[in-house]
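First up is the structure itself, then whatever we jot down about it.
Certain chains of the assembly are absent from this excerpt, and the rest are unmoved.
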């Protein structure tokens, strides 16, 4: 028991001394991890916020059911209620003829002057049908359309398939790019960090040689280096977190207006506590991995 | 030498070849008793350092068997080497001190490895440095020491752990004659206390002075094995 305490104290002391003895080398490792994680983290932030934007856009996806002319308000509401019970439908909202005209006028904008010449409102009432998340795809939509088709009182069903197609592709592109670039970035980070620590350990091979000669076991030699790696990694993660937060708080507000254009009204969100800790833990993991890779390079005499 | 019957070191027909065709050691058979003091002499390149390296498993023999402290070196697994080394103190020909650590820390490395608590370690380090006349240098770094001072630090590190075997490669090559005698006396005294001591040296003057068993190597072969003069084993 006492031996373990002595040993632990030795490991921590040695790791600490290692950090202090080569401050430049350690700083390089911490900085490398920090910078790498800033890139990865910024990317994660972007993806995360993009996902909420995509969610929001997805919420605007809907099927429109144009109703036959001449139905009473009660009948229209009955149909709306009925549609609301169909599987895959999240919510419905009824658009009367008048509302439809008003929307159209606004949508046309400057050209609306010419609508004033119209005697009659030719637009039909309609029901906008929002879909549950799992049905927000061309095929999911087609299923909903199929199950509504032929319903009494419905004149026509429009699902804006084109738009859906485009939307789905954009989502796939962005998610794909996100995951792809994220993976490349993560791999690059891993390589750079492992190699930085490898070099740092390499610069201290004398120490390892001598320890081995005086009878240190492998674990005895490696543990302080692993601790050092973990510490450097965690520090790097912390640095990255601070930098990201600073960027988020100081830099972004300057672009608020532009951001609104890009994010389309989704207000940007920073990492929650759990995600922040995950970033630091990722740093620690990188450090551990890097030093483990560096240290298991075989150093018998 | 009397109580413990088993030998500290036994070599059976050991050969060592680094490069195919040339032998650094050739068919060497030897036995060192516990507490014995042995000089290893011979010209440059005779194989003295190689023999010492085999004893603490820094090299593997090409042929033959080596038993050190009851363990067969040639059959030792990776993980069995460190525990064996902790029982052996080595003074290296090139010192192998860590430039980035103080003298005290360099010596303490040998204690940290066996898990000696820090306070105890400091006391032990101070005591051995004092015996070697280096206590005032304990916070210095090796680079700021003279050659002889560095050599004594290397000796201190080998001795601090009270090893069962002490291997010293040219331990007085950088010491002046007076210091040489002091240090050799210290080393000899560890043999009296039961440590098996093997000293490789060129200085025939010292070898003569102590009248100990002397093994002469030449081109990897034992050319002479002169028994100790008299009975006493350490004075």
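As written, the chain order gives the labels A and B, with residue 1 at the start of each chain.
The rule is simple: a residue touches a chain if its C-beta (ideal position, glycine included) is under 8 Å from a C-beta of that chain, and two chains touch if they have at least 3 such contacts.
Note that the structure is a prediction, hence the values are computed from the model and not measured.
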Item to check | Overall composition (this structure file), stated as a label formula | outcome: A x2, B x2
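As a convention for this text, only the chains that are shown with their structure count from here on.
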Checklist entry - Once you find the CA centre of subunit A and the CA centre of subunit B, what distance in Å lies between them? => result 62
Next on the checklist: Going by the contact rule set out above, which residues of subunit A touch subunit B in the complex?
Outcome noted: 2-3, 6-7, 9-10, 14, 21, 206-207, 209-218, 220, 300-301
Next on the checklist: Applying the document's contact rule, which stretches of subunit B touch subunit A when the two form their complex?
Outcome noted: 56, 58-59, 78-79, 81-88, 90, 92, 96-100, 109-110, 112-118, 157
